[in-house]
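Other chains dropped; remaining ones untouched in position.
Should a chain be cited, it is by its letter among A and B, assigned in written order, with residues numbered from 1 in that chain.
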Amino acid sequence: MLMDLFDRLFPINRSITGDGVRQSLRILGEIVPIKQTEYATGTECFDWTVPKEWNVRGAYVKDSQGRTLIDFKENNLHLMGYSVPFRGYVSREELMEHLLTRPDLPNAIPYMMSYYKESWGFCVEHNRLPEFTDEWYEVFIDSDLQDGHMTLGEGFIQGSSKQEILLSTYICHPSMAINELSGPLVQTMIYHYLLHRKNLKYSYRFLYLPETIGSLLYLSQYGEQLKQRVVAGYVVTCVGHGESFTYKRSKRADTLADKAAIHVLKQSGKPYTVVDWNPFGSDERQYCSEGFKLPMGSLMRTMYGQYPEYHTSLDNRSLISEEVLLETIQMYIDLIETLEANETYECTHIHGEPKLDKRGLYPYLGGTRTKEEQRQISFITNLIAFSDGHNDLIDIAEKLGEMGKELNKPAQLLEQHGLLRSLNVERYNTQYDLVN
Amino acid sequence: MLMDLFDRLFPINRSITGDGVRQSLRILGEIVPIKQTEYATGTECFDWTVPKEWNVRGAYVKDSQGRTLIDFKENNLHLMGYSVPFRGYVSREELMEHLLTRPDLPNAIPYMMSYYKESWGFCVEHNRLPEFTDEWYEVFIDSDLQDGHMTLGEGFIQGSSKQEILLSTYICHPSMAINELSGPLVQTMIYHYLLHRKNLKYSYRFLYLPETIGSLLYLSQYGEQLKQRVVAGYVVTCVGHGESFTYKRSKRADTLADKAAIHVLKQSGKPYTVVDWNPFGSDERQYCSEGFKLPMGSLMRTMYGQYPEYHTSLDNRSLISEEVLLETIQMYIDLIETLEANETYECTHIHGEPKLDKRGLYPYLGGTRTKEEQRQISFITNLIAFSDGHNDLIDIAEKLGEMGKELNKPAQLLEQHGLLRSLNVERYNTQYDLVN
């Protein structure tokens, strides 16, 4: 199913505005509810302004014999993003000023765009330049660039708490696989999983936005609300290939988002690297800007800029793998379940150890315990010892070399026996009106 | 002498209550004064209750021909601790339900007990099970389990300060060498050393308790007093064998107890490892519980659970060595002397260096100094430079790669010359009534 979805989404000509975005959100909306909101051209968002809407019907370059040399229909990367409408005959010299290539990757069509300066261009494999020997060419770009809207996609699941986990991905790149289709696909599958999970503690928000301008636009509308509610969040991008995981920290570097993600990666036993936040990358640049500093990192596989096919036509179906997508989805689910399980408890019995056997929590004869019984005893004993109102389940799990979510059941058992008291409880049980 | 004492104590049938404890304390009491205090069955201590007192006169299992297969007289480990009185004939099947073995250590009699659930059992070498071929057996357990007392042993040496160093060991295990006889033996030798040392700064308390219930009982009586007075303490256990030392930190992890112990181990040049506090082990589980959080660690050799003979009849005289016991005693004495020497000083001359030669503290011609003179100059110069009211002698000794106690004399010399002023002095010179 995942790759069928991929195949339907891949050919669509997405950009930061236009029908490609709407169509892509509609297709994902068959799996999970996604609300589309339109913001008019000219809408201001901090230092930025929503640009004109761009749509393309077709574009080509023909030589003097009328043979088509470049055709948008073959690959929408051929047309530089936000190319203005144009029809005319141009000399070879003039055409060359509008042809964009990557000499370092001669077989790749580069991905280029000019959102904020009106221009046109065609992107082509560098090793095809020798084909352009004619003196003049016909250039046709049947595009619209006019006042319209920018489309943001959003999903929301209400948990028992107003506090929320935020996932954000972008939906503005034309036909490329890792960057970006892997992001919307993985985010949608996580969203689908959570839709069918009962008793969520946190609320969940899923954003599908054009990169940079989209997150700025959303922040300009809801940024203050996010500052109050988001306890952890992740930018979902570059999640479709690569042997190992990459976690990019939030700018604050030590948030719950960071602690939980690194904990889950470490306990998973899979290879991973952690990189510090930096001002290059995706929407964590905006979410973590000083004015918001949201607790948001990014859990990726091989990240942007770290694979040679990045931002070219070589970033295609041959790179991506369903197996890797599924492994990443599972890692995100483990992460979310760890966040759901995580609590800070205080042990109510502080003078020496409580007597566990009289509560049925401890077998009488040491020699007869199974390994799993011993593991459970270790969980219970460590929860009692380290639940001091400061350590949370993740901290205690780290001491034991276990996933935090494994401590959930023993902690609840101890809570039932009155030996642990959760310090987070007040935060979750306030009923409140839906925010959207 | 140490091994003679060992040989007298080894065969005694100790448990958490009973005459074996009293007799053992009496023998150790020949070396140092130990006060025995009795607490009646039913006395509550936090979540726990003092159980009935247990004493054994004899116990055996005979086969149908009257041949003795298991006899308490041969090794008191054969009888499960706290076995109720029993006399009768049992089938092979029933007997097997009461035979406890360690298949992983087929030549060992396991050490088992059932303090808080009434039952009986015999512990036997696993590879002797094939001997039990008869259809029925005579079982005889001549024990008492009835209202009585739990016995705590305590020693105290008054120093010039109310502040105290606490050593605690346990005295509830039957015939085993490392765990536990090494603990009471080493603690008693340290106690003996301090009894004959003059001018102690700190007071010293020595506890000999049944493990867990004993420390809980003591804490329920004197815990608040200990919280006010104990500046450092150690659980003395597993100190009789192993190439290297093990220091288990206090739960607070950075107390004076931890700093001094790790300092002394490091400067000793001997191999050692440091482990974090965890809720398995001995009475540091109780002393470090959240309600008390005493600054208590545990200075051991090879620790409980880390050697295969642990909690079996193989933990016997062949494991223990007088040489190792003596080396451990010396390490504890170095540790205590470091605590005694440790002070936080403030240099009174803060504008540049004081002129040492005019006080006779510095030789005139550099070339003529012996190595020891240079070492003393280094001590003096560093004490002046780093005594800022925050660094204590241990901190300064760490910078120099020396034992803290080596700085004691030069510090006192500088104090006599008015160049250092101790910030701890007020704490020690208050006279007070004896606490026991």
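Everything below uses one rule, namely that a contact is a pair of C-beta atoms (placed from the backbone, for glycine too) under 8 Å apart; a residue touches a chain by one contact, two chains touch by 3 or more.
Predicted, not measured: the structure shown is a model, and the values here were computed from it.
**Student:** Count all the copies in this homomeric complex, not only the 2 that are shown.
**Tutor:** My count for the entire complex in this file is 3 copies.
To be clear about the criterion, only the chains that are shown with their structure count from here on.
**Student:** Report, in whole Å, the distance between the mean C-alpha point of chain A and the mean C-alpha point of chain B.
**Tutor:** 55
**Student:** Under the definition above, what is the set of chain B residues touching chain A in their complex?
**Tutor:** 45-48, 100, 102, 110, 112, 114, 116-117, 119, 212, 215-216, 219-220, 223, 251, 276, 278-280, 285-286, 289-292
**Student:** What part of chain A is in contact with chain B in the complex they form?
**Tutor:** Residues in contact with chain B: 347, 349-355, 357-358, 364-367, 378, 381-382, 384-386, 388, 399.
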